[in-house]
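A single protein chain has been removed from this complex, and every other one stays in its place.
Up next, chain A:
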Amino acid sequence: MYSQGLIGADGRTEEDAAFLAAFQARIDAEEKIEPKDAMPEGYRRTLVRQIGQHAHSEIVGMLPEGNWITRAPSLRRKAALLAKVQDEGGHGLYLYSAAETLGVSREQMTEELLSGKAKYSSIFNYPTLSWADIGIIGWLVDGAAIMNQIPLCRCSFGPYARAMIRVCKEESFHQRQGYEIVMTLMRGTEAQKAMAQDALDRWWWPALMMFGPHDSESAHSEQSMAWKIKRFSNDALRQKFIDATVPQAEFLGLKVPDPDMVWDAGLNDGQGGYRHGPIDWDEFWRVVKGGGVMNRDRIRARRKAWEDGAWVREAARAHALKRAARKVAAE
């Protein structure tokens, strides 16, 4: 899962013009930048922020779906959801490792998450209220994540691009699984269909917000585009997502909760597309800044896991030291 990783990213950099030009030439030639290569400080900082936020999103993202593991309605679904949430943890792990190549430790990043200094995708500050949310999250949230992440497979920073290739494969599996959950509900009882529509009604707009503010409002995007950290604008990706998703909703028999949505033949350079109604950006900023219903609970849950686990991590360190000392003594 990924979203507004670039909000607040600070691409300012102070290297001399010749250095920046040489770096830009490598980027323009589509060369991958590797951890030990010289790079502008702004490039490094932007990536640390983005990869860190992406990793945090995976970790915090385990919580809303984890909320239904113990109540999954069949053993097959229980196993699949558990495996999915575990995959998210795995994505977090590769991403922290990719960020570590830029000189920040996982511990440091975790502390920034717990202190509220580092952000994560605001979508996870919404609650999961029914089983249908698990299907809708897979279909829409993972779907939006894929739209965002496929271009990241070509990101100029090698470790991030490579991590994304693996992550995207798993995400697309999750998306199909989510879609299949929703499809099963839509073939089910009236109560199941209502559950699916209710979940779509609640997740549709937050899913569109995952692509971040409109291009006109998106600070620092230009530098990230030039450095090929970012390849497409927020609005372009959002449009792509809507155009892919609306026909799927129609196929499922679900109604997208946007009364203003119309087919507009002029969109997408005349190829046509779905024009969406106004997005409530006040809600977006409120949730990003901590005012969503679950923001405090999510961080509290992460902090509790971290603090309750402190003695375990300490024991592991102490034991490793004892073992090493005994080995030395025996030699």
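Some observations on this one:
The rule is simple: contacts are C-beta pairs under 8 Å (C-beta built on N, C-alpha and C of every residue); 3 or more make two chains touch, one makes a residue touch a chain; residues count from 1.
Following the convention adopted for this analysis, contacts and distances are computed from a predicted model.
Choosing from "NADH-quinone oxidoreductase subunit D", "Putrescine-binding periplasmic protein", "Sarcosine oxidase subunit beta" or "Phenylacetic acid degradation protein", the protein name stored in UniProt for the chain missing from the display reads "Phenylacetic acid degradation protein". Checked against the full complex, the candidates A:G103, A:G116, A:G188 or A:G290 give a single residue touching the omitted chain, namely A:G188. The omitted chain makes contact with chain A at the following residues, 59, 62-63, 66, 69-79, 82-83, 85-86, 89-90, 92-93, 96, 106, 131, 181, 184, 187-189, 191-192, 301, 304-305, 308-316, 318-319, 322.
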